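Some notes on the structure that comes next.
Only a single protein chain was left out; the remaining protein chains are all shown in position.
Our next item is chain A:
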């Protein structure tokens, strides 16, 4: 299933995507900013050169470009630390509060005081909310 494309990308979008990926790849290879800019300008010129070719030629060039990118892909791409693939991505996972509501009653029974207080606080919060913002519209309640 993983190979099934979820959307059909137009030729233009594929070229744009290739350009962006090629730029990121250049960024990984040429780490000094001035050198990277020089190479990026050269890359842009290569793309611009083939701008108004006919579609058949464009498809062939796109395939060539994708192949070239694959063959020169950096073995350790430059990732931002907190983004996907980076070293600090999802370091601290703080479980959301609502998770506790999904505990099994038997699990909840192990901490009776805590859960009694929690239920009490939930009621207090609803009261506070209604006092602050009014009662919800009955139309908005329930599933749609």
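Observations on the structure shown:
Here is the rule we go by: a contact is a pair of C-beta atoms (placed from the backbone, for glycine too) under 8 Å apart; a residue touches a chain by one contact, two chains touch by 3 or more; residues count from 1.
Just so we're on the same page, contacts and distances are computed from a predicted model.
Taking the options "SUMO protein", "Proteasome subunit alpha type", "NADH-ubiquinone oxidoreductase chain 5" or "Putative rab family GTPase" in turn, only "NADH-ubiquinone oxidoreductase chain 5" matches the UniProt protein name of the chain that is not displayed.
Residue A:91 is the one among A:91, A:104 or A:131 that touches the chain missing from this view. Within the set A:17, A:82 or A:120, the residue that contacts the chain not displayed is A:82.
Within the complete assembly, A:33 is the residue of A:33, A:51, A:104 or A:139 that touches the hidden chain.
Although one chain is not drawn, its touching partners on chain A can still be listed: residues 28-35, 38, 71-72, 75-76, 78-82, 86-94.
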